[in-house]
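Every protein chain of the complex appears in place save one, which is left out.
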Amino acid sequence: MTETDVRAALRAQRIEVPSWAYGNSGTRFKVFAQPGVPRNPEEKIADAAQVHAYTGVAPVVSLHIPWDRVDDFGKLASYAAERGVRIGTINANVFQDDDYRLGSVTNPDPRIRRKALGHLLECVDIMDATGSRDLKLWFSDGTNYPGQDDIRARQDRLAEALHATYQRLGADQRMLLEYKLFEPAFYLTDVPDWGTAYAHCLKLGERAQVVIDTGHHAPGTNIEFIVAFLLREGRLGAFDFNSRFYADDDLMVGAADPFQLFRIMHEIVRADALRVDSGVNFMLDQCHNIEPKIPAQIRSVMNVQEATAKALLVDTDALAAAQAAGDVLGANGVLMDAYNTDVRPLLAQVREEAGLDPDPMAAYARSGYAERIAAERVGGQQAGWGA
Amino acid sequence: MTETDVRAALRAQRIEVPSWAYGNSGTRFKVFAQPGVPRNPEEKIADAAQVHAYTGVAPVVSLHIPWDRVDDFGKLASYAAERGVRIGTINANVFQDDDYRLGSVTNPDPRIRRKALGHLLECVDIMDATGSRDLKLWFSDGTNYPGQDDIRARQDRLAEALHATYQRLGADQRMLLEYKLFEPAFYLTDVPDWGTAYAHCLKLGERAQVVIDTGHHAPGTNIEFIVAFLLREGRLGAFDFNSRFYADDDLMVGAADPFQLFRIMHEIVRADALRVDSGVNFMLDQCHNIEPKIPAQIRSVMNVQEATAKALLVDTDALAAAQAAGDVLGANGVLMDAYNTDVRPLLAQVREEAGLDPDPMAAYARSGYAERIAAERVGGQQAGWGA
Amino acid sequence: MTETDVRAALRAQRIEVPSWAYGNSGTRFKVFAQPGVPRNPEEKIADAAQVHAYTGVAPVVSLHIPWDRVDDFGKLASYAAERGVRIGTINANVFQDDDYRLGSVTNPDPRIRRKALGHLLECVDIMDATGSRDLKLWFSDGTNYPGQDDIRARQDRLAEALHATYQRLGADQRMLLEYKLFEPAFYLTDVPDWGTAYAHCLKLGERAQVVIDTGHHAPGTNIEFIVAFLLREGRLGAFDFNSRFYADDDLMVGAADPFQLFRIMHEIVRADALRVDSGVNFMLDQCHNIEPKIPAQIRSVMNVQEATAKALLVDTDALAAAQAAGDVLGANGVLMDAYNTDVRPLLAQVREEAGLDPDPMAAYARSGYAERIAAERVGGQQAGWGA
Partner (left out) sequence: MTETDVRAALRAQRIEVPSWAYGNSGTRFKVFAQPGVPRNPEEKIADAAQVHAYTGVAPVVSLHIPWDRVDDFGKLASYAAERGVRIGTINANVFQDDDYRLGSVTNPDPRIRRKALGHLLECVDIMDATGSRDLKLWFSDGTNYPGQDDIRARQDRLAEALHATYQRLGADQRMLLEYKLFEPAFYLTDVPDWGTAYAHCLKLGERAQVVIDTGHHAPGTNIEFIVAFLLREGRLGAFDFNSRFYADDDLMVGAADPFQLFRIMHEIVRADALRVDSGVNFMLDQCHNIEPKIPAQIRSVMNVQEATAKALLVDTDALAAAQAAGDVLGANGVLMDAYNTDVRPLLAQVREEAGLDPDPMAAYARSGYAERIAAERVGGQQAGWGA
């Protein structure tokens, strides 16, 4: 790839940011409130727009329902457009109602299953209003104790709800099915791994696609293998990017293991799936529990950009040649050459060419936005997970 | 051991229950409230007294400060005594104040460190008032990102706070230092493993002892080894019992891996540390997020009893002989013989001899207590973690 | 299920034993030779026949090619029949030739891929000769370093080899595809999880089925979920039973976590898949590195029987009722009641009804077989992995 092509690819890259990253978050032990945190969806979108303003590659904001429910989603979409961004993926939430103590769509109680399905269908209504393409489904459903419920019956219930939701989708809409090893369910999780999500998507149809949340795997899982495998199968719909040392820590993407992020982006580039029309949606899903949220999002976007730039710099001809020759050290060396390159000057140049400040973190810090929202957003209820 | 000795040991066993197990708990995603949950320390103690009433081996209740702070701890102790139980370990909480976002005793800010130390010292004041022997210290302190703070400097600060607190203890009081692999800190935890807790205890003095929370280890950790090692060193002060499949799931002890609990109790029996005067405090520390709390505590106590009974039934002579002979299958077989024994009839007999119902779960269910508290405890603020 | 039905199910159960369990095995650090170890396939079969003689449920022996290659497989089958057992699954080995350093069917070198495929096809020839139904494929293929080879190209090569092999199978023959998290490949494993095996099987056809080796998962994996899921999909072909605390330890099944084995067998019974005609082949795959091999196999068979008996004793009506009612503790309690039952007397009775000694371990020990083979099998080359 020529350096011109690399720069063009970096300029064309798109990363979707989550509305909830700008609200308060924490652990079961404590949610530390931060100054200036948004009190409503509009303020979240305003903050997200800052991230795009300084990086130029994050023009889309995911919503989470009911956290971001408003009376008029068309009006919210207009609000976003005024700030230079647009509404993206709609995230369903069937884990916070008291009714969902023993599950939502897999609950043994049919009344509760109907209620959960109703919420999923409502989310499609919202997609119609916002013009969103993607419905993202993460189910916290599962059990805490062996025997608590029937593993197989829960799969039947899950399949039924997914089917009904899929049928409701418009021709241009997609279902993104997320999996997660554990938490908040502690014994059984009904969609625990990519294989489960993949098997359900196969039965639903081509617009059902798997989401890889990089923090949702068992220790030792080779995530880039899953990326490559799902791309080969045409079933990788999206990423929820974040990073972790232990469980689903939801740290900034690239913070815990930048080499892993590079390997993931290498598979993306390898499969020519970086293109916006590839069908892979690159989203962030993180919790900035102790760090300020807007700069943490900017840093996260930059981390993805840096990993992408390195992946684009891999000398694919040399790599293929070394692989074909069985040259273990040589092939590994080609990959490491790209990884060890300092791509920050290249990205600074890409930003300048796009009319942006070469240093988004510094530019945001200088802008006074953080101080302004801290001063202005006084009173009201700060946004959060409402757990 | 004769069967008479086994029964005597089971009758003499003591398990301490945590006041907070009776309040609401949950995950970062949701706390599901339950009917009848206590609204104050007195109601928690009343519930704990139920567990003792039906099991006969749980006469002590741990308090958590500030969750259980009252104006008059002497009065609370009297209240407990009236219900047939007494106040046990005092648990400090230096993780829920907004000031502790970057740590408590290891915080880079000396003002916050002083505040945290002040709380620890206050807990000793409370111990004086309640007559508690043990101060349990768990620090959530750590960092989320590499570089966020200096690993070594934090150890210096930790040592300083532990020293000041230890100095404040009375001659009959002990410090129990707990370790935990991760959560809520996601990169560095300042007391992440038994080795760290042990090293600090060594420097403090003999009344500083290590607490093993069974859910606080990395995957693959051989917990019974740690039990045996700390007993050999005279540094095992207490257990926080619970069970887990993944991280710190805080499920009922014995629910996830009953064989592991048996192996732990085998090391306890092996070292003659089941005795109340052994210095090992057997405590529960669990979260009954989705199951009713009092019966979950009763079941947990019974699970510890069953594991203990099996451990007491190990044919130690046959085991020693097979071990000495290098008979791998024989020695393992002796242990498994005890584990595979159904000890429920034996425990039913022990209970009947103590004037208790042989089936604590059924007896509690019949008692109507659950229905009564659900009806009576209306209004007010249910107890919880207040995260 | 009535007790009569339980006993009948236990009598009808079938467990297949591996020829290689009777040979020497070890770790990369050391293979400890044992006295009396077989020197050829006939002696392995003779040892396997002992396991069946004392348990009555293990009449089938898996072979491993080339370790068990003989000139005349028909003669070997007759030899087995004379000893009361028969030849079962044929296991291919494409990991021990020097050519396979960088992979077998996924090797970048087409010559080596052809050689590996040739071996797979030869194994089908052997199946024709032995009358075996199942071809078991485990591929050690993978890479040790990022970049070493192309993840996706290796999947293409894998699919091609599987397709060619599947085409060669007779109408009554099956392909069993095994997955494994890691080892001996240390970065990428080409079939690392059940999802990968399942996806390939789907494309091959109905006689391609997934094998679950209980030791081949990441920490924290809920294996019984995979069992239930594959049964629901009609894609669970077989188990390789063993147990582990850490990685692929290949300890005796049920030795590390007997509760997990029970949960697995509960899913089997739940799906009525214990029947011999269910299509699920229950095999052992273990390494008795330090313990004597024949009694270790007997113990392993007994461990599976005990877990099965407990699973058969689950009060399914009570379980279903508690699950439907959302009674978390009640439903868990029903499962635990069965698990906590001592089923050894029941199994002793089943054995006596079948004309067997109620205590297989003791009966084998008394038989003098171990002493006889130690005395007779002198000279020659003991069987092993030949690593």
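Each chain carries a letter (A, B and C) given by its place in the written order, and its residues are counted from 1.
Just so it is clear, a contact is a pair of C-beta atoms (placed from the backbone, for glycine too) under 8 Å apart; a residue touches a chain by one contact, two chains touch by 3 or more.
Given the structure is predicted, the values throughout are model-derived calculations rather than measurements.
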The chain left out touches which of the shown chains? A, B, C
Of B:Pro66, B:Gly84, B:Pro146 or B:Gly170, the residue in touch with the unshown chain: B:Pro146
Identify the residue among C:Ser19, C:Ser62 or C:Ser140 that touches the chain left out of the display. C:Ser140
In the full complex, which of C:Val37, C:Val105 or C:Leu251 touches the chain missing from this view? C:Leu251
Return the single residue from C:Arg11, C:Arg101 or C:Arg366 that touches the missing chain. C:Arg101
It is residues of chain B that touch the chain not shown, namely 102, 108-109, 143-152, 155-156, 181-182, 187-189, 192-196, 198-199, 202, 217-222, 224-225, 228-229, 231-233, 259, 263, 267, 270-271, 319-320, 323-324, 326, 328-329, 331-336
Across the whole complex, list the residues on chain A that are touched by the chain not included here. 219-220, 222, 245-246, 255, 257-259, 290-292, 295-296, 299, 306, 328-329, 332-333, 339-342, 344, 361
Per the touch rule stated above, chain C touches the missing chain via residues 25-33, 95-96, 98, 100-102, 140, 144-146, 181-184, 186-187, 219, 244-247, 249, 251-252, 255-256, 289-291, 385, 387
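Methods note: only the chains that are shown with their structure count from here on.
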Could the interface between the copies chain A and chain B be described as same, meaning over half of its residue numbers are common to both, or is it different? same
Any idea how many Å lie between the Cα centroids of chain A and chain C? 39
Among chain B residues, those touching two or more other chains are 219, 245-246, 255, 290-291
